[in-house]
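Take this structure first; my questions come after.
Of the protein chains in this complex, all but one are displayed in their positions.
Which chain is which? They are A and B, in the order written, and residues in each are numbered from 1.
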């Protein structure tokens, strides 16, 4: 897809409406999305506690590209292209594991945990091993979250750090553990998954559990006085107790907080909002399902929400957090890993049980993946025409699409600009 | 595929021979066939009795495009693109069902059975709902058959109506029911399925059951005098009894009736022919397998055959009818729905049994799909060269290919002509 064709395609979106059919079908566009957004942006890779000790590693694949994330001997988290510098063989094959050194299973080229080539016995004399270490990738850690960027010229990470670090501090992700992971293969283009995520217009119909706990389905225009009063009371109660400790209710009204904000370069956001009356946490009955996390002293902390484009979000209650990591498998399949986190000291079947911990979000997830699948089938039709987005309910879908188009426009073939950066 | 490349490809067919390999493999050509023939022509969708009451619906997919056929509140059959005007989600997911209104499973946009948008609660003020009804598709009904055209400029339907209505009247499709439906996924390009259908040269080898009941394998040149006399006697007998009632034997000699006829714009045809001695119907033993259909008064009515390009044929005996609806899944898979129809008052296991009703055509169908699959494997070879078509046995294959090439030629990119129309 040359620049002219790309720009012509980008121009086919009608303001305030969804994307035309080609955006969900064109393979050349998908290849360009991979290059520009998925290889150009910061990807959430996992949690620091997943690679607790030197030699612990995790791997993930974006498009057809495998990334290796490892704790090195100095205790730092590093990321590399997970392929041997010799003949390209995939090095670490498991999703996660531990190694003393990285040894290629083909010809035993051996790399240190810092990625240096330390042994390639059998090669000819005169090879400069120092130039054959694993190809490093930009890596950042904030609040227990690991981010990796495949680009040699990554966007600035500091703005995300500045936003996430204080917001996440009381949650204590650094001292969490994974109670359960579920891999979902969603039969939909990755953009449909985000469009779904960026509005709660569908919650009333699709998410009978979710709407009991959250105020997202209400917006300023349509919420009743009763709802507004309940929300205001919850905000006031929490604020007065915890604001000094950084447990600040920053999203105080109904509807989703604004995100993303392409006009201000915001591809990440963190906010805290309150839960409905009777809900201490995002569980089926609102009752706590695990011990308190982080520095929380009681349940009355609302929900911390953080997200970053193109592949991460988390809802963190007082007692557990549920995160999602998105990775495109191809233009029509998106792999979503769901993480259920609890405090690292919590013991399964004593302090928490999976049958109480999982359902709220597992159901919500499956409801979303199902509707995304049917939307993909629909936008495949020649009869599909992008319709209007609700200005009161789908402002964030519009924002997402504007962000997406801006990313592609800025990054036309051959252009090395970095629009993922927050504008200072 | 631009017009020059298309025309160059179309010109590679050698007169009187099959199509070159590229016609069964080229994805750009397939996309153009979808646009020109499958989205441009009249598609058989189903039977009126499948959507008997207001709110009854059926759906089908052509290429990746889903169509919704529904009986509206006024009792008319309508068709729509089966996607929501909001975000494009597929609306009705079942092959068939009943609804009070069409409610999108995503955001509850609600459409009447006439396709009007009646509710989109949650959208902003000022939206013109009258412009957001379901996108209607041209729909026609004749003799109990529903036809839909995806084009905004459909070919004339009256010629088909003029041909089918009188021919089908005594069969009474309007008062039939489906005794059984079978979906076949044929591993062959849709054109191979039609090429197979348009000749009985293969019947002797492939269809041991079929040839016992029918005169199709004979042609004027090779039929013996004994065969000709038997056929003539059957024609005379039936004609003398029923012609006044419209049960007219119009195809009176061996071999297949000529169809299609691209020189005269005929993409549909109906005729009636006789069955072999001892065959009252197309069953394994020739014995009737269900009560008489329509206005027939005894079994001696031969077989009514109707077909229309690109996706329908039916063989209707005195007591039952077997129809086929073709839909391309992709360039290499054709979905064929087989329908076994009986009179709507016939009771299973009392008036008919499936083990007697199904085998004749289920076997014939499976024999055909199998040979189509092996032909597809063969034409995939670089060693395949289109061979000569028999002028005595395969004149209709030639006619089909000439029709096909004419459709594509007339409908070159950007050309809005309508060659599917019968020439007056």
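Basically, a contact is a pair of C-beta atoms (placed from the backbone, for glycine too) under 8 Å apart; a residue touches a chain by one contact, two chains touch by 3 or more.
Note that the structure is a prediction, hence the values are computed from the model and not measured.
Touch with the chain omitted from the figure is made, among A:82, A:114, A:283 or A:390, by A:82.
In the complete complex, the hidden chain is touched by one of A:10, A:132, A:333 or A:405, namely A:132.
With the whole complex as reference, residues 39, 63-67, 81-91, 93, 105-108, 122-124, 127, 132, 135, 150 of subunit A touch the missing chain. Although one chain is not shown, part of subunit B still touches it, namely residues 18, 195, 201-202, 204-206, 222, 371, 374-375, 377-388, 390-393.
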